[in-house]
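In this view, the complex is presented without one of its protein chains, the others remaining in place.
Showing chain A:
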């Protein structure tokens, strides 16, 4: 298993565990101050030591730039809108359902789908870091990782939604999901009215990334 939570060996040298440094003696302070040069320096050192294959880095970047993104999640939502048995199975065990569609993987090992209704609007945040369902939505946008969103989404979700141009009816309650563990949440937005005649692929076009985080609503045709 890779990058997950399997037991890892005790390190060969050093303390092995993160610990507190002052801001002067932290190892990062040894690197160039310009962040682009800092990344370059780390890549160079690790490549020289035979620990990194730069072509593998290119492959990772290509994957998240072109192959894994919010379109995956939109396909899941569109199918949930059009196929009642699929919707029921998704709400029951999302991990199983999205795995069968090939959307399993890193940062999507334990999926839960939460459905918006007239009564409840769901919204997702990670106040402690930036947890996000990568296989379904890709790499999170900058605002999702920002201090402002992390700090405010749990305390004042309605003001946050207003900044995204979203106003909910007064009698709709909000459920904010703070992703504090390895469970990742996918919001199933409400299907817009007057979309009965649309095909599944036409519906996919209405399903934005933000609507699956809960900071947006599905678009109108």
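General observations
One rule holds for everything that comes next: a residue touches a chain if its C-beta (ideal position, glycine included) is under 8 Å from a C-beta of that chain, and two chains touch if they have at least 3 such contacts; residues count from 1.
The criterion applied here is as follows: contacts and distances are computed from a predicted model.
Only one chain is not pictured, and the protein name UniProt records for it, out of "HTH luxR-type domain-containing protein", "Nitrile hydratase subunit beta", "Amino acid ABC transporter ATP-binding protein (PAAT family)" or "Phosphate transport system permease protein PstA", is "Nitrile hydratase subunit beta". The missing chain lies against chain A, touching residues 1-23, 26-28, 30-32, 35-36, 38-53, 55-61, 63-65, 68-70, 104-110, 112, 125, 127-130, 135, 138-139, 141-143, 145-152, 154-160, 163-164, 173-183, 208-210, 215.
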